[in-house]
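What you see is the complex with one protein chain gone and the rest in place.
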């Protein structure tokens, strides 16, 4: 009983972030499958802790269930909150952008580096990479080192991303970088140019993977329930 | 100086296999990027050893270089012969179907099982999964256990695939299966139905990943050389 | 501003399970720290999926916050739902019974085997063991293979536990067993006798670890916030 | 035929170290199980090599066997010399402080850092962490970098511990620290305050784990021999 | 101040085992370096536990120190008791046969299988393979399943070795086998023929590695102490 549209849910309540995600995945609209990006009104303005992430799951599941034209879902928060819960709820393809970003990065370089927005996110990332079984290919995971005020300043954010990317490359040996957040795809080209490394923007990676699964009618457990 | 077409190279010399790959990736043509499948005339009829695989690299590199309209490449042999050599030759996206199949499978189940055609392939697979750093998520890798004559019989092949898939599921704990060969996509639906597990056909996974990279202009090392 | 009582929260709504947990941890009361076991009224009767587990987190966090005499917490569901969310909410020690059971088992044998109630739990377990970084010491994780009706029958449950424990020992090489559920401590002695292996009951392991942390005033991140 | 007392054996011959261990575990005496700390007269003044560690095993086994009121044992040297030999000798619970410290740390932070007294200990630690299967969660293992004279100076030792702890936190990404020696528990609070990280003192962790096993009547192999 | 002879120490007191080791390494005498095999009179008749293994270390270190013409040492017990202790005592090359057998096997097949004499040895092996960091390449470790009486019967021992080797090959996927004991080199050829797999006899592997180190003047830490 599936529809034709890829649903991307931003589990924080920031419409600006959703708009950034929408622009990020726009190049993938040429592939012909409709894509709709939604903001989770019940989410926090930004997700900074495991507690905040976990509390988005209940409303996210409801929002997802309400999308009657869904052909598949992307949960667009680096951290993939509710990824397996949504897979329990639907047989449609469900993709988490963190998981998709890592899998894409593993085909673009031997060791991946992650640019985290906040230091407190790093243990969460490491738990996730451990669950994915890919820690052996992690070069490093480094935070921008900016305070809240500076994070709001695009110039300072971009400069910190470039500096962090270069440290991941030079000190940690990363061959490919992952942006540890959604909605900053507009920095991707500059970051690639400045570091000389391929850069994975996770909402793009997530949407691309979901579109592939939809085109190939491949769900996480669809077959089992068919 | 890139073109607009995804080039898929079957490094064995069997036109029937190439035709099977072409049919496998056909559903992805709706995404709008042209796809052309080529047979490597200099390849062996089938690739059964590391020696045979390695000897396809030189002619494959020439064939790839001759495709002036290429927007990216897929090497369509489970074993990914010449994957990194072709990445050394071009800045366009280059995808190996083994690597792509594994990365796709890792988003479809917690432990993947591999259906190998021949027992001698298994050590090669294990070396590759080790190099990918994903052995912790391998449930098992089992061969069909058919002789050459039986492999040519579609009914016996399919029956052996189903039996092998069920052993991977029941004895090894696989949640998702990978077909360890190219060009057998026509068995995929039956295999999913019979085992109740999602099944990844590697040439489909490889083509889908390459199309994503093309749509997002993402190459293994393009940025570094820009 | 901490109290003196260890709070153990059963995140399912079954008072019978809570009573089983209470009995399981009773031998630890001789250590002199009060222990109080609570049922999460908002939880499902049993937790069988990631979705059900994730949906317990919000009410569990509220229930935990309401315990003004808490000296520390144990989340008594194998799967540790909300473990890191509760650690974000309090600086008191927070222990998950799955994590504690694994760490205890690693000091009792070289390879641990897990007796899962349901097959669908196994991928969740594997994600958790991967996040813990201990997959290299997992012998196997096997489900009881009982239907719902048989699970309600104590004799059939115990017989299936013994049979599963013996398979983990004989086929998978386990030296120590973990019961993959809370509230079945009354089977522990029989299971040890029948298999000849040490058996870890997770709510006991969780309570014991939490009591140690309390006695040593050791919290997951208390120091950082002092 | 077990007694009621936890026996902690310091395998070096320094009574001052034994006294430090005794003070370290004193808070655990409130749990109601008697604890007795013994010095191994035949041990070296300090254990600095694998050779010295191995040579303590024979007299340690005799000393352990002579404790007729033992309910369990802790071997209180970071390095756990004779841990499995003593498990071969008795069915009572036997805990090594290195193993216990690591398992405790794994519940207090995602990546653990170890403060080694001497650089030569680090390869021994790495072999042990490898045998435990937890290397994926090691942030780093760094030595104090003090000469023998400075190690005898408490102020210099504490300053070096703090500096080493901060390097493990800032350069290696440790979320939790382990003191790589016994008998220095008096530095723990300061080290936690200065680094903002939880700190595991191994003789405390070892005693706490042993007390848990005793309270739950859980031995490494008791069940097998019952 | 080193001599010219490779000293191989059998740490059990069985002269028959020492004679078996001597015959095993005889083909390596053509390489021109004298080899002398010694029995540790103070050792047990056979080493069956970690306790027995650890108790050989002290007399072994004395025996080693007394060999004034030593150019290097091999400790010829699968389990490598005292390996690092002897490396602490001398700057000459010191090789353990377990370590050498594993390293040799890793160049002869992708996954190694171990034929253990007794089931109780397997946890010891696993700790050692973990410390070596090679568990990812272990196919399996299986015991012969013979009682003491049958182990003394050469025909039954060989038959059990062949059966165990075939299980390691067929059920566990081993490509290469390691005999988990010293002094049974005379079974090697038959075992290779019957299983069709290369078989590593550890005392041969240990002696060969030690001879290489001697020929290349390569010690574990000689350089550091020069």
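We call the chains A, B, C, D and E, going by the order they appear; numbering starts again at 1 in every chain.
The rule is short, and it goes like this: a residue touches a chain if its C-beta (ideal position, glycine included) is under 8 Å from a C-beta of that chain, and two chains touch if they have at least 3 such contacts.
Everything numeric here is computed off the predicted structure, so don't read it as measured data.
Engineer: Give the labels of the shown chains that the missing chain contacts, considering the complete complex.
Structural biologist: Output: missing chain touches A, B, D, E.
Engineer: In the whole complex, not just what's shown, which of D:96, D:130 or D:165 touches the removed chain?
Structural biologist: D:130
Engineer: Return the single residue from B:19, B:131, B:151 or B:189 that touches the missing chain.
Structural biologist: B:131
Engineer: Can you list, in ascending order, the subunit B residues touching the missing chain?
Structural biologist: Residues 49-55, 57-58, 61, 82, 84-89, 124, 127-128, 130-133, 135 of subunit B touch the chain absent from view.
Engineer: Tell me, which residues in subunit A touch the chain that this view leaves out?
Structural biologist: 109-111, 136, 173, 175
Engineer: Which subunit E residues touch the hidden chain?
Structural biologist: 27-28, 30-33, 95, 99-100, 103-104, 106-109, 132-134, 136-137, 192-193, 195-200, 204-205, 208-209, 211-213, 215-224, 226
Throughout what follows, only the chains that are shown with their structure count from here on.
Engineer: Within the chain touch network, how many edges lie on the shortest path between subunit A and subunit D?
Structural biologist: 1
Engineer: Through how few touching steps can subunit B be joined to subunit E?
Structural biologist: When the steps are counted carefully, the minimum from subunit B to subunit E is 1.
Engineer: Of the pairs D-E and C-E, which shows more C-beta pairs in contact?
Structural biologist: Of the two interfaces, D-E and C-E, more C-beta pairs touch across D-E.
Engineer: Please tell me the distance, in whole Å, between the geometric centres of subunit C and subunit E computed from their C-alpha atoms.
Structural biologist: Each chain reduced to its C-alpha mean, subunit C and subunit E end up 42 Å apart.
Engineer: Report, in whole Å, the distance between the mean C-alpha point of subunit C and the mean C-alpha point of subunit D.
Structural biologist: 26
Engineer: Quick check on subunit B: which residues sit in contact with 2+ other chains?
Structural biologist: In subunit B, 109, 136 touch at least two other chains.
Engineer: Which label fits the chain touch graph of this model best, line, ring, star, complete or other?
Structural biologist: Topology of touching chains reads as other, fitting no named class.
Engineer: All pairs of touching chains?
Structural biologist: Chain-chain contacts present: A-B, A-C, A-D, B-C, B-E, C-D, C-E, D-E.
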